[in-house]
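A single protein chain has been omitted from the complex, and every remaining protein chain is retained in its original position.
What follows is chain A.
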Amino acid sequence: MCAVPLSEEQLWEVSADFVADGLDRNERVLYFDDGTAEGVLNRLSDDRVAFERPLRTGQLAIVPAEATRAIFHTPLPEARAMMLEHIDGSTAAGYAGFRMTGQMSYGLDRQWPATFVEYDRELDGLVRERGITALCLYDRRRYSDEQIERMRDVHRKELSVPTAYDDGLLRVVRTGPTSARLSGEVDHSNRPAIARLLETTLDDALRSHSAPSDIELNLASLRFIDVASAVSLVHAAEGFPDTHRLVLTDVRPGVLRVLDRCGAPFAAQLTVHEFPATSDTVWAGPGPVPGSGRHAGGDAPAAPSAGADAGWTDGHGDGFPDLREAR
């Protein structure tokens, strides 16, 4: 199967989900790096997926960029033999299966289109014969529209992820009727998007009796917020009806400091939970946050509810399992 991410954020999101799902199923996961592995690992730690142990045990392996590139210079039968070795090796090591993903744009330079398509067809054969899972990513920064269309044709399934907003800098995904996850950066250029999101989400919550009264934004992957956007979040919460709250979860230390300076601690209807530090993450915050008294509450925020609208859909209706649900 393949996916065509709109942005780096989506690429990291889709890859991290694919990797996490494999780890969950006790499969061996091979990631062919193309300069994106760091972003994917960071996203995995945002998602609180414990990947360090799998990296140590070899359940998760990252193929360095040079090695990824070399594959496309290897004759096809040899490449096939190498893949078979990986697949047999993971069965022998007791893994429940084998999956691989990554960016293959190095193959584009000299090999497009004949060899590239050939490699993909070969891989498709392995997927069918040996029951492995492979996710190929084609994003618009690295591939032309024509190439993407061509590659869409040779894949049997395409993952499409519902996106509420994605401008390449900020990505918003709805995770429930009144919850969303933000990743990337908010600044002067995309500030109105947040205001619209809050407005419509609050509207939905007020119209529905069954909807939760907390509007929850998960900010685990939000790396920057400017002062005016932080002020607008605080003001939005102050403008909520008494019955509703704005809850910000998994807030990074840098974002938390901006919120604190913009009056978040004084807004009665705004609750802020900082990202809990764990040992099994590569993303390490810069230590204790001053003045975090109110945020220090140990009540871990509920995981984003996985709803039908939050999961993956596959356009062909052949029942590809909902990856988020599976976790």
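Methods note: a residue touches a chain if its C-beta (ideal position, glycine included) is under 8 Å from a C-beta of that chain, and two chains touch if they have at least 3 such contacts; residues count from 1.
Just so we're on the same page, contacts and distances are computed from a predicted model.
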### Message
Leaving aside the chains you can see, what is the UniProt protein name of the one that's missing? Options: "Anti-sigma regulatory factor", "DNA-binding NarL/FixJ family response regulator", "Phosphate transport system permease protein PstA" or "Cytochrome c oxidase subunit 1".
### Response
"Anti-sigma regulatory factor"
### Message
Among A:E185, A:E216 or A:E274, which one touches the chain that has been omitted from the display?
### Response
A:E185
#### Entry: Contact residue for the chain not shown (choose from A:A70, A:L84 or A:A228)
A:A228
### Task
Name every residue on chain A in touch with the hidden partner chain.
169, 185, 187-189, 224, 226-228, 231-232, 235, 253-254, 257-258, 261-263, 266, 285-287
